[in-house]
Each structure stands twice: as C-alpha cells, then as structure tokens.
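Read through the structure below, which is laid out as structure tokens, and then see the notes.
Here the complex is missing one protein chain, while the rest keep their positions.
The letters A and B name the chains in turn, as written, and every chain counts its residues from 1.
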Amino acid sequence: MTTDNVIIKVRDLKKSFGKIEVLNGIDIDIKKGEVVVVIGPSGSGKSTFLRCLNRLEEPTDGKIFLEETEITDPKIDINLHRQRMGMVFQQFNLFPHKTILKNMTLAPIKLLKTPKAEAEAKAVELLERVGLADRALSYPSQLSGGQKQRVAIVRALAMNPEVMLFDEPTSALDPEMVGEVLEVMKELAQSGMTMVVVTHEMGFAREVADRVIFIDEGKIQEDSSPEEFFGNPKSPRLKDFLSKVL
Amino acid sequence: MTILNFTDWIANAPAWLQALPDWLQNFVFQLYQTFIYQNRWKFFTDGLKITFIVTIGALILGVIIGLLIAIVRTAHDSSVKKPFFLLRFLNWFCNLYLTVIRGTPMMVQLLIMGFVIMAPKTEAGTIACGIITLGINSGAYVAEIVRSGLMSISVGQSEAGRSLGLSYAQTMWHIVIPQAFKNILPALGNEMITLLKDTSLVSVIALRDVTKQAQNIANKTYQAFVPYISLALIYLVLVIVMTKLLSILERRLRKSDH
Partner (left out) sequence: MKRIIAAILATLMLVACFAGCSGKKTLVMGTNAEFPPYEFVDDSGKIVGIDAEIAQAVAEKMGYELEIRDMKFDSLITAVQSGNIDFALAGMTVTDERLLSVNFSNTYATGVQVVIVKEGSDIVNLDALEGKMIGVQSGTTGDIYCTDDYGQDHVKQYDSGALAVAALVNGQVDCVIIDNEPAKNFVKANAGLKILDTEYAVEDYAAAIAKDNTELLDAFNKALAELKAEGKLDEIIKKYIPAE
C-alpha cells in the first residue's frame, strides 16, 4: 500500500457526548477512488464517525488529514476543506424554499465564484445524468423521496468534491425508491469517486464496495474486502451481527 | 378662539340639515366640529404623520436589533465547541437587554429616555427619541420571535449548507433565515400591529401622535364620541390594511410548499 495515494487519514479519533464515549479511537486510511462502506448496529458510532470526517461533529480527540492538511487543526478554515467533501444525508436536506436548480447552484456561485450561467449549465448536465433535468425548476416538495435524494447527490457533486460522504442515504426512502438511488451511487463509484458510505444495504456493500468496515462500540472491529467480510468474518461481533441481518 | 355653539350653528345651516331629526343634527354638528370647523381634520393628519414615522422607524430598528440578538443567541446556544469569549460576552449582553426591556413597562422606558437619558430638545430629536425607545422595546420581542423561527428550522438544513462549504453567516442568510422568515411572519405581523398601537404612548414625551391629537380635539369640542370613535376607526383601518398586506406576502412566500 503506497501512502501517497491516501486521501483521508484518521488517527486515534475519539468523540464523546458528555460522558458517553461514542468513538473510542478510530484509525483508518482511505485511498483515492476507494469505495468504503461502513456497517454497524445502530448506536455503534458509524454516523458520528462519518460526520467527524467533515467536522459536522467536532472530534474530542485525534487527528484527521485530508491529503496533506490536518483538518482537525483549529487554525484551518474548515469551510474550504468541506468544499472538497460532498455529503449526502439520510433526510436529503434539500432547501425547500429554493428550486432544484437554485439548490444546486447556490454553493458553486457563492463559493467557487462560478458565473451563474455556467453553474446552471453544469447543474442541468448533472441533473441529466440522474434523469431529472425536467425537474430543474420544481421545488423539492414536488419531488418523490428517491428523486430528492438523487438531487441531493448531484447538489453535492456540483461543487466538484474529491470525496463523497453518504450518511444512510436510503434509510428514509420507501423500498421501491431505494434502487434508483443506489444505482446513481453505483455509477458514481464506477466513475472513480472516493466514497465513504454508511448504510444498511448489504447488497450494495457486497457489489460496489472496495472495503467494508464494521464499527461497534466505537471501534473498527473488522476492515476487509467484501468477499472476506461476508464470506469469512473474523470478529465474533461481526459474525453475530451478520447472523441477525442476513 | 371663537366658540362654536350648536344653536347658532344650526340656525345658519342649510335647509336640508335643519330638516333632519334632532339626534342626527347633533351628530352632524359633532362631525363638523371634529373635522371641518377650523380645519380640524389637520389634527388627525398631523397626528397620523407622527404615528407613521414613529411606527415605521421603530419597526425597522426593532427588526434589525431583533435579528442581531437572535443570531447572537442562536449562535451561542447552537455552537458545538465552547463559544469564544466575544460571543459569550455578546450573549450575556443580549440576555441582559432582553431581561431589562421585557421586565419594564414601555411607558417607563419612554419616561426614562424622554426625560433622563436622551432628554431631546428639538421636535426632530423627540421623534428620534420615540423611534429609538419603541425600536429598542420592539427589538426585544422581535428577537424572541426570530429566535423561535431560527430554532424551528431543522438542524439538517444548516448542516446541509455547512457541508457544502458555506460559512455560518452564508448558511444563515441564504438558507435558514429565508425559511425562518416565512414561519415567523404571522408572529412578526402581530408585533407590528402591537407596535402601531403602542405608538399612542409617545404622548408622554410630548409628541402629538394621532391619539394625542384626537384628545386635543376632544379637549376643544368637549365631545368624546366623534373624535374617539373616529380615532378607533383610523387604527382599525390601518390594522386591517397591515393584516391584508401581510397575508398577501405570506401567500407569495408559500408558493414553494405545494
């Protein structure tokens, strides 16, 4: 494994809420273009781990590097580094008072200083990729859950991020809409995007992931290829977990 | 001052008026005394001018103060780390302001500003004193309305903004405040109506708002009915117009939630 390929490096990451320790020392290296799926029982700290990566949660201790920059350094401007990491939420979090187009062009225009016309052209192009170009002028409330999540994905992509973080992107969807969102994520993975995905979709993990990580009790209990992970789990906790969900 | 006497007045009135029943004659006489005689309608228009200037000025000031305070308090309460010193100081100051302003009657605030702190010497200064006092008072209530509005927007919205790389201020301005504004519009409208009606208190600092001018007419005519009923109608019309404008604005803003 060559280190110059690593885009995210996490060292001894700890997070506690008051007295409750949620993350208990996480170490991981994520390489460019890698798709890492994070699995774990609810309350295991997997979402907190993901949200620490762009400091939506402030880590209590430990270091996170994005390429060469330590983003846990209080002196850096986190806003600049968040631009490099797109995030997709369970609850979509589209801006309900703005059209789909405006949802997608707000950040590029304000932060990247992209001219409006250019930002809009790019947004339409991205919407075409996910089959929603005709909804550019709709408001989020006029879209189905699956459509909203596809928009949320391309909204993040509009900033040209180097990494995409997904926080249970399909958990709030009706079952018939899960497929369309996973399909978009799969295409994104195939295009070479670095992705960290917290999910319960075992099928997606098996098919798309390069690595699968199992977090429980605030620690990484297993970190292996999907074949190993599902075929030959080593930690007893993972075995127990898989026996319940599969 | 020439005194208007009903007997003289009706004797010189046109024939159609003299043909009316007594009570109606008397009512027309009162209307005449209140509005027409010696151009007394100017009392109302002069008073309305003061009422409008003070209301609008105080409203603008109140919204600015309210917004600033609400943002400071929300930023303080929702910050993930221990807030830095300046923010803690500002938050302490805002809390003090809210406690003092909401804990003392508006009348007392006007008396203190008008006779102790500002003690304005010119008419313009007195109007400014009225605007500042009412604005500072209203700001305290607007702050709490705005804060509840900001709190009503789910955390996910600001997280989505921040995850795109927008700063706290940009997220507030482009994402949270526009949505909060829509939610608080009815409460803000109520505050505006309260403010309009509260301007009648400025007469204690010797401003002649529309209420004071109606009292002045009642003092001249020694009739209460027409001046005060007219005054009530004036306020009522103003409030109805304000309510109407607000509901139009609300409908416009609602276009995004189908």
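We take it that contacts are C-beta pairs under 8 Å (C-beta built on N, C-alpha and C of every residue); 3 or more make two chains touch, one makes a residue touch a chain.
Since the model is a prediction, treat every value here as computed from it, not as a measurement.
Seen in the complete assembly, the chain not on display touches B. For the options B:96, B:155, B:224 or B:245, the residue in contact with the chain missing from this view is B:224.
Only one of B:27, B:115 or B:181 touches the chain withheld from this view, namely B:115. Residues touching the missing chain, restricted to subunit B, are 1, 3, 5-6, 46, 111, 115, 119-121, 123, 126, 203-204, 206, 208, 212, 215-216, 218-220, 222-224 (touch as defined at the top).
Here is the rule we use: only the chains that are shown with their structure count from here on.
The part of subunit A that touches subunit B in the complex is made up of residues 54, 56-58, 79-83, 85-87, 89, 91, 93-98, 106-107, 110-111, 139, 141-142, 152, 155-156, 159, 165. Across the interface of their complex, subunit A is touched by residues 80-81, 154, 156-157, 159-167, 170, 174-175, 178-179, 182, 256-258 of subunit B.
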